[in-house]
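A protein chain is absent from this complex, but the other protein chains hold their places.
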Amino acid sequence: MKAWPTAEPRPFAAVLLFLRAIVRKARNGNEFLVVELGDKSGMFSATCFQDSAAFALFSEIAEGTIVRVEGTTERYQGKFSPRFTSVGLFSEGEVAAGNWLPKLIEAAPEDATKLWDELQEIINSIAHEGLRATTKQVFDTIGERFRVAPAATAMHHAYRHGLLEHTVHVARVARALLPLYPEVDPSLAVAGTLLHDIGKAIEYEGELAAKKSRIGILQGHVVLGYRIARQAAMKAKPALDAAMLERLEHIILSHQGELEWGAAALAATPEAVFVAMCDNFDAKMGMVQQALRNTPDTQEFSDFLPGLKVSLITTPPGAPPTAEPPPA
Amino acid sequence: MKAWPTAEPRPFAAVLLFLRAIVRKARNGNEFLVVELGDKSGMFSATCFQDSAAFALFSEIAEGTIVRVEGTTERYQGKFSPRFTSVGLFSEGEVAAGNWLPKLIEAAPEDATKLWDELQEIINSIAHEGLRATTKQVFDTIGERFRVAPAATAMHHAYRHGLLEHTVHVARVARALLPLYPEVDPSLAVAGTLLHDIGKAIEYEGELAAKKSRIGILQGHVVLGYRIARQAAMKAKPALDAAMLERLEHIILSHQGELEWGAAALAATPEAVFVAMCDNFDAKMGMVQQALRNTPDTQEFSDFLPGLKVSLITTPPGAPPTAEPPPA
Amino acid sequence: MKAWPTAEPRPFAAVLLFLRAIVRKARNGNEFLVVELGDKSGMFSATCFQDSAAFALFSEIAEGTIVRVEGTTERYQGKFSPRFTSVGLFSEGEVAAGNWLPKLIEAAPEDATKLWDELQEIINSIAHEGLRATTKQVFDTIGERFRVAPAATAMHHAYRHGLLEHTVHVARVARALLPLYPEVDPSLAVAGTLLHDIGKAIEYEGELAAKKSRIGILQGHVVLGYRIARQAAMKAKPALDAAMLERLEHIILSHQGELEWGAAALAATPEAVFVAMCDNFDAKMGMVQQALRNTPDTQEFSDFLPGLKVSLITTPPGAPPTAEPPPA
Amino acid sequence: MKAWPTAEPRPFAAVLLFLRAIVRKARNGNEFLVVELGDKSGMFSATCFQDSAAFALFSEIAEGTIVRVEGTTERYQGKFSPRFTSVGLFSEGEVAAGNWLPKLIEAAPEDATKLWDELQEIINSIAHEGLRATTKQVFDTIGERFRVAPAATAMHHAYRHGLLEHTVHVARVARALLPLYPEVDPSLAVAGTLLHDIGKAIEYEGELAAKKSRIGILQGHVVLGYRIARQAAMKAKPALDAAMLERLEHIILSHQGELEWGAAALAATPEAVFVAMCDNFDAKMGMVQQALRNTPDTQEFSDFLPGLKVSLITTPPGAPPTAEPPPA
Amino acid sequence: MKAWPTAEPRPFAAVLLFLRAIVRKARNGNEFLVVELGDKSGMFSATCFQDSAAFALFSEIAEGTIVRVEGTTERYQGKFSPRFTSVGLFSEGEVAAGNWLPKLIEAAPEDATKLWDELQEIINSIAHEGLRATTKQVFDTIGERFRVAPAATAMHHAYRHGLLEHTVHVARVARALLPLYPEVDPSLAVAGTLLHDIGKAIEYEGELAAKKSRIGILQGHVVLGYRIARQAAMKAKPALDAAMLERLEHIILSHQGELEWGAAALAATPEAVFVAMCDNFDAKMGMVQQALRNTPDTQEFSDFLPGLKVSLITTPPGAPPTAEPPPA
Partner (left out) sequence: MKAWPTAEPRPFAAVLLFLRAIVRKARNGNEFLVVELGDKSGMFSATCFQDSAAFALFSEIAEGTIVRVEGTTERYQGKFSPRFTSVGLFSEGEVAAGNWLPKLIEAAPEDATKLWDELQEIINSIAHEGLRATTKQVFDTIGERFRVAPAATAMHHAYRHGLLEHTVHVARVARALLPLYPEVDPSLAVAGTLLHDIGKAIEYEGELAAKKSRIGILQGHVVLGYRIARQAAMKAKPALDAAMLERLEHIILSHQGELEWGAAALAATPEAVFVAMCDNFDAKMGMVQQALRNTPDTQEFSDFLPGLKVSLITTPPGAPPTAEPPPA
């Protein structure tokens, strides 16, 4: 939306995601809806009065539905806030035919199917039978949601398939570094990397319009992940023995690093320290990668990145600096 | 010293490192020395009065000298504080003959010569000519001090050769992970890992009894390392071009991660983020490794580790827990 | 131990709790034990060499065993560190006959049996059938350990039965305040107060010598309590419905108040805010009560209380100040 | 204002509170006024030029005056910023006839007269004569302002009569809990709860449009409350003795809990700890109550509450969750 | 810009500073520019489409160029966002003739030439030959940039010549206080005050539109100042001896006071503590002075000042308070 370079009121038509609707009451007692719509580039709110077709439609459809809207561009209290003249649904066929999805939602730059296959390969490479079975059990149960979930609603890997992408990347980091740290148990570390963020599959909800779910607010992904792993360990064939389960649970509970960042316990095993550091490594580098993708070549700096507390320099190191060097 | 299992006053003889001597004035105006001596396992203070042979000796010799002392075990103000009956120096031959050094000083578990060779190999692998020449120039100038310096006076790799060991380890981490992050320039990242802590070769002084030097207190290793790299870049053949030097300097200035941890700038290039994370990774895992080495097999937990804020569980994950599982 | 007003070495005999033994290796390679013994007033360490009877005994007995020791008072490195001439066990009969327990361990000032009965009464008063059955189920399973556990290893209610006492006190606070806050569901709030700290029954171990258990370090009492409540809710008759269980779990996960104090989630229901505040109220007032009990009448201030960051004024408000008022 | 569901410029007429006017100078040197007007639902700014009737009126009337305005809805720099065609005052009779006050200002949900009567009853229940007389003296002097003041300009009880409501609520909490903590002096604790926030009657000014007063900025409500209590204690019949006054003053000075939250001293008496906790309890629960009142039934979560750092779940615990439970 | 008291679209013409242009891509693939223009009173953004004259002009001219624009006032997304009908450059002669500079840029209230003369006088007063020569050398090299640079982009002395003004003020403070602290070396302290912020001459770039330069982001003014001083000390005649240079460098590296405020080392010499405090003194008082200048006489309080965390009371102490005193 940021890129809509116009200011004067004029008719428009767009295909957009319906994000959510909030009921408000006007001073005269009549209800109206504040509707949020968006696409990959941003979002805006619009007001729909009780007697309009838009009011009727948005009162009924689910969040994340793709809609076609027509109207006039207007502003209210300084924000873009159009008046709708026509709203309508889109059939799945129309969505596919127009290849609308990639225009509406940012997705992981890597191919989701290949990432999923790599995830399977990594699971199969776990030497410890119980850990392998437990990990498989988790993804058999919750893989559907995991596959499309973002890794965050902001910060790093905050896009469709982002959780899958981040998880595979952390496992790659772990596998690359395991030879350097022989005191770390490989099966436990790899299973830990695959499951460390698994609770996010439940913490966020809405395939096309991700936000924190109620259970996500009440328990957080750390505890949810612990519960998912624990249940899978019991159902797995063979089930995971209690001693090893305790270690696996500890990795999930401690991977956030610090209590104030949401860890339920501080990492107290070599594998837990190792996984927390692999996670942190890819989270930070993921912010770098996303900034590089999103910054135009003509700019020397990215937008400010809150997770790194800087504007990243995005020109490659070999390139000549764009301004003359300082005199001293 | 912690391991000296005795309490009653009795004669003793020991070979020890002279750490330092502080002049104090007694109430009657006479000066006396508070002398610190130690070995690998700890240290203690002793008081030497003005008219003693010990006072004369410790007033003259350099910190880090190896001495032989005899005396009686006593305590003063609750600390072990012996009275010396005889003190003397050790010839270098005697030190070598008795193989005293490894008993007195903790050293990196890996062989220093092999680590040094690996460092050379890593330098030679740097593709960018100016970065390779600059890195070579640094170690040609300051390699002697670098080779024996600790990486810290506490926390991680705080032992003889520790700086060499930590530096090689961080470079190993970087080389293992570079294939996963193609946006990171390999030459710059590897040169950055080799030089990130180079200022510590000057920040600490005293080969056998490391402490912060005056210049270390006045400027800190971050600025000192920046200065060393800058001078080397100018003397190197070929000299490093200004654009690339700026990037290399930034890695050194930002590798501490946060301003309050001593960074002079926040990491703002892909390579600076990458090197700071590699450093952090090996620093944390180095604490794990040291705890595993120093904890007896009969104990389930290490001593409390301030850098990780926990007592690490040092029994391997496969081992049965030493206590029964909780009822729930 | 603080109260042992003597300094000169002399024979002694005492009945003490064996707290723990750590194996250390002397410089000559021989093992020795560092043994911790204590009673209600404090603790000390003693060194036992490999060939002594004390070494043999303390290598075998469990932590928390009551022992009779004889020896000579000595000091090592400034701490009281006796040499044992004789050590022996105590039969349960001897312990009972000498009424040793209250001399060795601080216990809740209120009678444990009456507190337990009050706990039962509070459980029975829960109107919601599922919450009542779940709470009952928890205490049927884990009541034994809960009954003797401390509420902390330091700070508030850090003594035998302290967890029971604190839990009943928090429930009393909740019941006194429920009439003032009608928006809070009474059944959920009362069940929440009874279960909020239930994980501490597992987080600490050792009936007479409490310390954090391995599972306590790996998961923490917040997650352990969540697990205990979840299992009980499923086994309870009737089982607790999912919607209410979610609310109960949330109270346990959020009762610590802030993430950095160990909460796994921030309180986001009226009942969770209410229980967290009731808990905080009694924790602080428990520190006040303990300081009032432990400060002699002749003193105007208690020792410094880290939990309140002050020395409490322990003279009653009506009493005349012990020093004249300031001139202004 | 949030609820004014319109965007297009059109005529309007409204009865509003005049909040304040700031004089600004245009680039051409002419002065103009930025006027703030509002009602219970929000506020907006409007610009009045030097030669307009609005400029003349708003230059003269006091903040908090009720006005009738007519004009056209417009926007300036993204904010609603109407042009006035007519402005006028309202007589007190017109305000009363139209029952305008409750439409313009949020007030405590409980009846102010009943709260005031309850306050009197609580004062009369104080057993200690000097404390009772001092408390009475305070409210005789400053009761008028106290009765209508808000308890805050944001956060908890931030509305007309909010200070009275919060004060009575804290006293209710104290009276409910005093039987549980016999070490707390009831007279001192109750007087302390009634007077803890008394300085807010002066810290805020403007009956209808509360903001911090100059003296509020210069001294803060903690010191102002201390001064009010001190003066009242001297004028009371009988006057309060110095020892008890010191305790009462300490409660006021320490009730904010932590220095960084504005406490002038840390609570160091049982009564000061007790009152600080009662205050904290009702402050947090007051935020819960306000969120429950202001959140429509159709919404599962309240707006984000900065004081609790969450969006509160406002559906009752018995209600079925609005979305299906997670699969795991 | 804040002072443009109008809302309706209408033609305008203005002389403004071109601050910067960012290239964006519209959804249809066409590029457009977001252009920032401003004067002393504020700034705004405007959108220029690919086929416009404005697009052509702003793609080519340097940041900080003075331009004349004509167009219609409009708004986009709530911000003032005009459409340009005509844009053009200004000759230097026209700028001078119209005396445009002081209308466009805020400058230090003191006369820059007099400040510069005073700076020279202070340099000449440095008794120590090497320090005097080094200081002279610095300003000979970098004086041009130093003279016009701001002392900050926000907070204190954030205007043209602000760095010069702040530097002279800090030296005045030092000279006034040196007689009170005889343990402080006057030459070193005065040289330190003159050079403490010298790195800001490079950290910021753009004479008329200051922002952080690339090297400013990569290294920060503390390290840049250290480098400038070090190079000057070597080129100075006589060159500064190593011992004194070390002290001077330390003052620059430590003057920010705390690591988290950007200091590379903590002040560890009497002169470093002294200079850091002089700097802090004038920084805070500079905020006071700027607030007093910018607040109209008719207002009792300044705008909120983030650096002081308050709204300053700007009426003089002798003046009667604008509202009646509180009753108590």
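Per-chain residue numbering starts at 1, and chain names A, B, C, D and E are given in the order in which the chains are listed.
Quick note on the criterion: a residue touches a chain if its C-beta (ideal position, glycine included) is under 8 Å from a C-beta of that chain, and two chains touch if they have at least 3 such contacts.
The model shown is predicted, which means the values in this text are computed figures rather than measured ones.
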item: Omitted chain's touching partners, listed by label; value: B, C, D, E
item: Touching the absent chain when the full complex is considered, from E:Val34, E:Ala107 or E:Met277; value: E:Met277
item: Identified contact with the non-displayed chain, of D:Pro150, D:Gly206, D:Gly220 or D:Pro317; value: D:Gly220
item: Which of B:Lys40, B:Arg68 or B:Arg83 contacts the chain that the document leaves out; value: B:Arg83
item: Residue of E:Phe12, E:Phe90 or E:Tyr181 in touch with the missing chain, whole complex considered; value: E:Tyr181
item: Residues of subunit B in contact with the chain not shown; value: 22-27, 32, 47, 49, 74-79, 81, 83, 141-142, 145, 202, 205, 213-215, 217-218, 224, 227-228, 231
item: Absent-chain interface as seen on subunit E, which is shown; value: 169, 172-173, 176-177, 179-181, 183, 185, 188, 242-244, 246-247, 266-271, 273-274, 277, 280-281, 284-285, 288-289, 292, 308-313, 316-321, 325
item: Residues from subunit C at the interface with the omitted partner, ascending; value: 2-8, 41, 75, 77-80, 296, 298-301, 310-311, 313, 321-323, 325-328
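One rule holds in what follows: only the chains that are shown with their structure count from here on.
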item: Mutual neighbours - chains that touch subunit A and subunit E alike; value: B, D
item: Most distant chain from subunit B by Cα centroid; value: D
item: Farthest chain relative to subunit C (centres taken as mean CA coordinates); value: E
item: Pair in C-D, D-E or A-C that repeats A-E, with over half of contact pairs matching by residue number; value: D-E
item: Approximate Å spacing (C-alpha centroids) for the pair subunit B, subunit D; value: 58
item: Chain centre separation in whole Å, for subunit D relative to subunit A (CA means); value: 40
item: For subunit A, residues contacting two or more additional chains; value: 75, 77-79, 215, 217-218, 227, 246-247, 268-269, 310-311, 313, 321, 325
item: Pairwise touch network: line, ring, star, complete, or other; value: other
item: Contacting chain pairs - touch in the sense defined above; value: A-B, A-C, A-D, A-E, B-C, B-E, C-D, D-E
